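Apart from one protein chain that is not included, each protein chain of the complex appears where it belongs.
Our next item is subunit A:
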Amino acid sequence: MTTPAISVKGLIKRFGEVEVLHGIDLEIPQGQVSCMIGPSGSGKSTLLRCMAFLEEATEGLIYINGEPLGFAPGPQGKPVRLPAARIRAVRSQIGMVFQQFNLWPHMTALGNVSEALKTVHGVRKSEAEERAMLQLKKVGLAERAGHYPSQLSGGQQQRVAIARALALEPKIMLFDEPTSSLDPELTGEVLNVMRSLAADGMTMVVVSHEIGFAASVGQQIAFLEQGRLVFAGPPRDVFNKPRHPRLDQFLDTYLDRGAAMLA
């Protein structure tokens, strides 16, 4: 058995009094695309953000390629917080792409992609920019390298954000609704970049309302509802009938809206 890329163990997340994840156990296999679907407010983003330690688990542990992220099991079973440098080291295996792109507005596309290479990894400016350029080429934006985020379309900004994450050579890429804030005609260019990344064998976790993408590219589908993992498995088990009744209901609303085409 190979170690899972990510394993989530007994994850409980509360915001103040409100519990939004009620004990999630989930393993993300290596080299596959895992998609998380579920109704709005079911906790998909929170789960993904816990995997990156952008959100601290209230209880439970997260392992990235076998190493604890954020908290490690302590001597008396009580988790202990790991030092910031350790968190950064484990987190460096993960790249993340956000719904709102989150590009740094005062830097060009090239600046965004080369920033961490220069600042964190001490790579010489010329070499960092060379490597950044390579990533921009991969997402088809080499000729926009000198543009500021405000001079790029949403789809282009999201592709720069993907290039920024890839420049650090992560082993795992997390996507939180990468196309939801894009005009419909721009989602394709981003999904295509993600498809080619999947074809290269990148381990990916994708939260998405693009059921079509999940069904065609996803190799694992996790269905969340009200903070619980209702169902996880390969797409043929998930989408083919007979379906889990809750999922059926969820998909129906999507199909009704014409958001996806499923056989």
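Operating definition for what follows: a contact is a pair of C-beta atoms (placed from the backbone, for glycine too) under 8 Å apart; a residue touches a chain by one contact, two chains touch by 3 or more; residues count from 1.
Throughout what follows, contacts and distances are computed from a predicted model.
Q: Out of "Pyruvate dehydrogenase E1 component alpha subunit", "Amino acid ABC transporter membrane protein 1 (PAAT family)", "histidine kinase" or "Electron transfer flavoprotein", what name does the UniProt record list for the absent chain?
A: Protein name of the absent chain (UniProt record): "Amino acid ABC transporter membrane protein 1 (PAAT family)".
Q: Hey, which of A:Ile6, A:Ala165 or A:Leu182 is the one touching the hidden chain?
A: A:Ala165
Q: Which of A:Pro75, A:Pro105, A:Pro184 or A:Pro242 touches the chain that is not shown?
A: A:Pro105
Q: In the whole complex, not just what's shown, which of A:Ile64, A:Met96 or A:Val238 touches the removed chain?
A: A:Met96
Q: When the complex is taken as a whole, what residues of subunit A touch the one chain not shown?
A: On the side of subunit A, residues 52, 54, 84, 88, 91-92, 94-96, 98, 100, 102-106, 115-116, 119-121, 148-151, 161, 164-165, 168 touch the unshown chain.
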